[in-house]
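One protein chain omitted, others in place.
For reference, chains read A and B in written order, and residue numbers begin at 1 within each chain.
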Amino acid sequence: MDWQYFTELFLGGLTRGSIYALIAIGYTMVYGIIELINFAHGEVYMLGAFMGLIVAGVLGILGFPAPAILVIAAVVAIIYCAGYGYTMEKIAYKPLRGAGRLSPLISAIGMSLFLQNYIILAQTSDFLPFPRLIPDFDFLEPVAHVFGSSDFVIVVTSALFMAGLTVFIKYTKMGKAMRATAQNRKMAMLLGVDSDKVISITFILGSSLAALGGVLIASHVGMVNFAIGFLAGIKAFTAAVLGGIGSIPGAMLGGLFLGLSESFATGYISSDYEDVFAFTLLVVFLIFRPSGIMGKAKVEKV
Amino acid sequence: MEPVLDVTAVSMNFGGLRALNDVELKVNSGEIVALIGPNGAGKTTFFNCITSIYTPTEGEVWFTPKQGVRTKVNGMKPNLVTALGMARTFQNIRLFKNMSVLENVMIARHCRTTSGILGALLRSPAVRREEKEIVDRSYELLKYIGLHKFYNEQACNLPYGAQRRLEIARALATDPALLLLDEPAAGMNPQETESLKHLVLKIRDEMDMAILLIEHDMSMVMSLSERIYVMEYGCLIAHGTPAEVSSDPRVIKAYLGEEAHA
Partner (left out) sequence: MNELIKSIQVSIWFMFLTFPIMVIRVNAIEKSVIWRWENLALVGVGSFVLSFVWRWALRRKEAGDAAAASGGQEAGRLSALLENPALRLPIQVVLLAVFCTIPWFVTTYQTNILISFLLYVVLGLGLNVIVGVAGLLFLGHAAFYAIGAYSYALLNQYFGLGFWVALPIGGLVAALAGVALAFPVLRLRGDYLAIVTLGFGEIVRLLLENFSDITGGPSGISNIPRPGLLDMQLSVAGANIYIYYIVLALALVTIVAVTRLKDSRIGRALQALREDEIACEAMGIDRVGVKLMAFGLGTAWAGFAGVVFAAKTTFINPASFTFFESAIILSIVVLGGMGSNLGVILGSAFLVLLPEYMRAFSEYRMILFATAMVLMMVFRPQGLIPEKRKTYTVSDPELNAATGGQN
């Protein structure tokens, strides 16, 4: 066994997986609370990348240093995408509460197409280059060929934000309200939880993480396009399903699992089938184990 | 004569929870049998086991249709059980809400009719005849149950009591030998309950049917049923005629207790 190659694939999978996990959290949180597959979530990630690109472009011309640009771009992208997530919920999902399950999903597909075309019309449908904003770290020098500085930044930042989210959900009052709403929305409302606010916060948090993922991956890959959200969104959704949709730690694990298995599959089998692999995993899991790797099956009451 | 329904030692586990424990029950032809018990005793679970929506963990459910062979139905697909001649209503009404009252009944004729895709596309005379038969028979049943005035209304626009009656009409349309009614009087006012009682008797007498019902309305249970089974915590605790059951100390304790001593 070639350990060098294995490590390379493992680290590559870790980077991918971190991004999937960041986006998957948004899917899983929204699903946990209102049982909606927010189809437009991948588009928020794409918007995040574009926001980052625009901010980086402007600041780059003004001559800011690269690390500062990265931080500012990430912050701006997070703020704006949180705004988009919030607004999206108010327009496309809130009026549809209690309207069955298909209507909100169709509305979400509409929202997703809207945001893609919004970018096409207001910006461009071409691929845009994203500047390299992450400096080379000296201490990564010996492993730079398999685990560059951008990999390092992605993994560390994602881990930090996910830890932060976990703390928020576990220890704050809002976090408690969110968990209560996810368990039983009506009961939580009766006990004085403002469910509208909880739902808004959920969208804001999910969108922020997706935006962060967008900026990070754009600076890693160096390319941005209006269509990147679709595939990333589906894959992140796959990750959420793998981990058991509705569970935040599940989404993190699912993201890593998907990232690693994709990396190994492309490395050891064939890179042509990278996306086929992810889709197949999604289909197989939804069919045979819709409750995820660790979840329990639900029995429908008749 | 074989009993229409013969349930032997049925148990049902959900994970670690034992929802039904060794339940035995018989329904003879032409009989009205009631199954009573406090909420959560497992009555609806029992219905789901008989109609094969659930497959019991242990035990057997034997069903003998009119002029038919005694058949083991547990593990069978629910639609085949219905086709054999067992029809049910639901505790929480499950009508086809956005379809018309007549269509609701027409759908239940599905298992008694045969035309397929090709027939639908070609509309041969035989298919058209069958279609007309479905409409006529369904309308006849609506008339029988007293809902024919509303036949083109949307099912969800019917008043609550009428929806329960429509469920009965729909069940009757499958030509059953055994009719299972899950709390048919729930949410009905006294007059509606009274007329429901007559309807159940009429169905039994005129359509030659065995009826098993779950009901909380004691006056209805006592006056309708020949025999009563009482369940508590998934177990059968008593069984007999209304008089026997209502004097059984265990039943009084478990179910009628508070009321009887109040």
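Going forward, a residue touches a chain if its C-beta (ideal position, glycine included) is under 8 Å from a C-beta of that chain, and two chains touch if they have at least 3 such contacts.
Small disclaimer: the values here were computed from a predicted structure and weren't measured.
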{"item": "Of B:N21, B:T44, B:T64 or B:T174, the residue in touch with the unshown chain", "value": "B:T174"}
{"item": "Among B:K97, B:R129 or B:R250, residue touching the chain not depicted", "value": "B:K97"}
{"item": "Listed residues B:T55, B:N79, B:N189 or B:S223, member touching the removed chain", "value": "B:N79"}
{"item": "Contact partner of the left-out chain, one of B:S115, B:S195 or B:S247", "value": "B:S115"}
{"item": "Those residues of chain B which, in the complete complex, touch the missing chain", "value": "51, 53, 77-80, 82-83, 87-88, 90, 94-100, 102-103, 106-108, 110-113, 115-117, 119-121, 123, 127, 130-131, 134-136, 139, 143, 148-149, 151-152, 154, 157, 170-171, 174"}
{"item": "On chain A, residues whose C-beta touches the chain left out of the figure", "value": "35-37, 47, 50-51, 53-55, 57-58, 60-61, 76, 80, 83-84, 87, 91-92, 95-96, 99, 101-107, 109-114, 116-119, 121-123, 128-129, 131, 230, 234, 237, 241, 272-273, 275-276, 279-280, 282-283, 286-287, 290, 300, 302"}
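To be clear about the criterion, only the chains that are shown with their structure count from here on.
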{"item": "Separation of mean Cα positions, chain B and chain A [Å, integer]", "value": "49"}
